[in-house]
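Every protein chain except one is present and positioned as in the full complex.
Our next item is chain A:
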């Protein structure tokens, strides 16, 4: 894996890239990116995995135009163009899934498939959701995973100064995009039918951020989309059940002819 900074739409952006194969663009969630996780390492065995830190997050700039989720959706399309990628498998988790969907309703020209992992972006009336912005860091971490032993281990690590700064920056960026309307774009659902590439929705059965019922909701709005629910798993199947998740994604992409 190598790291480079490239400038897209005036935004200096960190891009991690590793592996060989068809291009797979990975969009991180609200917790931020810039980490070559076990899931990315495994996917890099079969794909050319490209994982930017989104504008406003981590080591990437916060550009003047960083106002709404739509700005980031357009940024992703500009990034695909800047890297001259075609036939891309676009994968986004949580907030990154929302960004991926915003990009895909605007253009699927450079996409071969779309995979959304517990994406934000839609709102189902009457389905209760937690106010994640009122959670303490510990509450937010506990809610992220189903397996609380994993959480205990994570919480036992005391963050250093750089990590505190990184989290603060990511939190600011997340609020910028998701505070209001809370975690959704009220107009997105009207245009999901425009997505004309094979689409996979992945959801943790025990997701406490966004209840699993959203999986079918998404699948119903994107033509031909498949939904898979990962048992005993919270909001981040790619982290909590990395092997299962990668298995699902790889077999979906195999069936779609890579």
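Please note the rule applied: a residue touches a chain if its C-beta (ideal position, glycine included) is under 8 Å from a C-beta of that chain, and two chains touch if they have at least 3 such contacts; residues count from 1.
The criterion applied here is as follows: contacts and distances are computed from a predicted model.
For the chain that is left out, the UniProt protein name among "LLM class flavin-dependent oxidoreductase", "ABC transporter permease", "Germination protein BB" or "Dihydroorotase" is "LLM class flavin-dependent oxidoreductase".
Within the complete assembly, A:164 is the residue of A:1, A:164 or A:213 that touches the hidden chain. Interface note for the absent chain: among A:20, A:35 or A:182, the touching residue is A:182.
Although one chain is hidden here, its contacts on chain A can still be listed: residues 131, 133-136, 164-165, 168-169, 171-172, 174-176, 179-180, 182.
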